[in-house]
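Contents: one structure, followed by commentary.
A single protein chain has been omitted from the complex, and every remaining protein chain is retained in its original position.
Going by the order they are written in, the chains are A, B and C; count residues from 1 in each one.
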Amino acid sequence: MPRRMTIRIFITGGTFDKEYNELKGELFFRDTHVSEILELGRSKVDASVTTLMMMDSLHMTAAHRRIILDNCRMAREDRILVTHGTDTMVETAKFLAKAKLDKTIVLTGAMIPYKFGSSDGLFNMGSALAFVQALPHGVYISMNGKCFDWDNVRKNRDVGEFEEIRRRKSL
Amino acid sequence: MPRRMTIRIFITGGTFDKEYNELKGELFFRDTHVSEILELGRSKVDASVTTLMMMDSLHMTAAHRRIILDNCRMAREDRILVTHGTDTMVETAKFLAKAKLDKTIVLTGAMIPYKFGSSDGLFNMGSALAFVQALPHGVYISMNGKCFDWDNVRKNRDVGEFEEIRRRKSL
Amino acid sequence: MPRRMTIRIFITGGTFDKEYNELKGELFFRDTHVSEILELGRSKVDASVTTLMMMDSLHMTAAHRRIILDNCRMAREDRILVTHGTDTMVETAKFLAKAKLDKTIVLTGAMIPYKFGSSDGLFNMGSALAFVQALPHGVYISMNGKCFDWDNVRKNRDVGEFEEIRRRKSL
Partner (left out) sequence: MPRRMTIRIFITGGTFDKEYNELKGELFFRDTHVSEILELGRSKVDASVTTLMMMDSLHMTAAHRRIILDNCRMAREDRILVTHGTDTMVETAKFLAKAKLDKTIVLTGAMIPYKFGSSDGLFNMGSALAFVQALPHGVYISMNGKCFDWDNVRKNRDVGEFEEIRRRKSL
């Protein structure tokens, strides 16, 4: 296990942080719940949380991705976790990978809003925090306990899961 | 990220699996909830769960640890997760490490029973599953999002957390 | 306390039973969760649950209300609980009251879907089941632990609560 490191968590929104407006009966964004998730999970990892945006990833443009990339580049930490909507998570991973930063960047998200008693948010946050500590520099997507290389993953919209594009060759 | 691997999960009990007997008002063990936790967390990791014992780790003897070791040795998988009470987790980690198996073995547990709406169980399971996939062969303890080498960790009973015995030297 | 009675529960939908479609990120109806709520609450009340419809109460027409009324009239039980969306609950209560059935009919609902870890569903169900057992014949709305006569209640949309139209005179 490598030495203790500080982790930077960038929030961009996504299902993770959707809430239910009980007056209108609609879903919306307000604040991030990531700090709350870390507290509930009793995380003792040295991490600082910064909200970059709070949006549905379907509405993300190149401008938004540039903001994420700029923040990854400028962060003094070389271990970065990005919470992100699942719909265009792969696209953002590619965008970040092309910049070839010398950092470990892990994107993660949730299929069910944390506020809906979601368990996949807590579980995914636990996995993603572990992968970002343990993996060599590169860009990854962590979902459902798995970790994918940025260039070998797609979201299977029919089942709501991420999967590899091609089978890896055995070592 | 290494190739996809199958993970073996050995259950030994611990707070993770304690339940509340509502007729007697006492805590007790019945079945493991690890499969339930994996389902709630929507884990898609290829894992098989085997219950070895279901006990408070304060009552574990060398005989129990030998059972855990034998099962780790005989498992065809080289990625093994062991759920364990936190009180003697470090002792079991040492016992397993001395056998120098050529495997990655991660021990994890919880401070609050899963059945009590515990979030640290889900979070810890997410982290431990990630570490067991990502780390090189060796024996580790994964708690609170952190991962410790077996020979550099102790449980701080006053605060209920695991901590390093000595600071690592920076790389 | 009156003698033990059987209670009939009619389901019409409403926020109570909304679910989150994780593939589409939208809210929708599937099955009712009322039996699940009763089980979680460990209700031992003698009650039978019948689903009449599963809809947003904003879309309810006179035809739907007639179905509810007909079922209330035909039920052999004289203690009836109706789960209902909050938006037009008052309208349905008036519709039922005009039929002057010799029964105790209590309408209740929730502000947050049960599946979102809602606690007001459990609490409201507990209250409504109690009121339907304890109150004399008539039509009532039970929300937030309170009970309102059908002709002295309105939904305050700004705060998402039900309130009396006029203050009652003290006894």
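We take it that a residue touches a chain if its C-beta (ideal position, glycine included) is under 8 Å from a C-beta of that chain, and two chains touch if they have at least 3 such contacts.
Small disclaimer: the values here were computed from a predicted structure and weren't measured.
One chain is not depicted; across the entire complex it touches B, C.
Touch with the hidden chain on the side of chain B covers residues 15, 18, 20, 22-23, 25-27, 56, 111-113, 115-117, 157-158, 160. Listed for chain C, the residues touching the missing chain in the whole complex are 1-4, 37-38, 40-45, 111, 119-120, 122-131, 133-135, 140, 142-149, 161, 164, 168-171.
In this text, only the chains that are shown with their structure count from here on.
Chains that count as touching both chain B and chain C, per the definition above, are A. Both copies, chain A and chain B, contribute mostly matching positions to the interface they share, with over half of the numbers common to the two. The interface with the largest number of contacting C-beta pairs joins chains A-B. Remark: chain B and chain C have CA centroids separated by 46 Å (rounded to whole angstrom). Chain centres here are Cα means. That of chain A falls 25 Å from that of chain B.
Residue positions 111 of chain A each touch two or more of the other chains.
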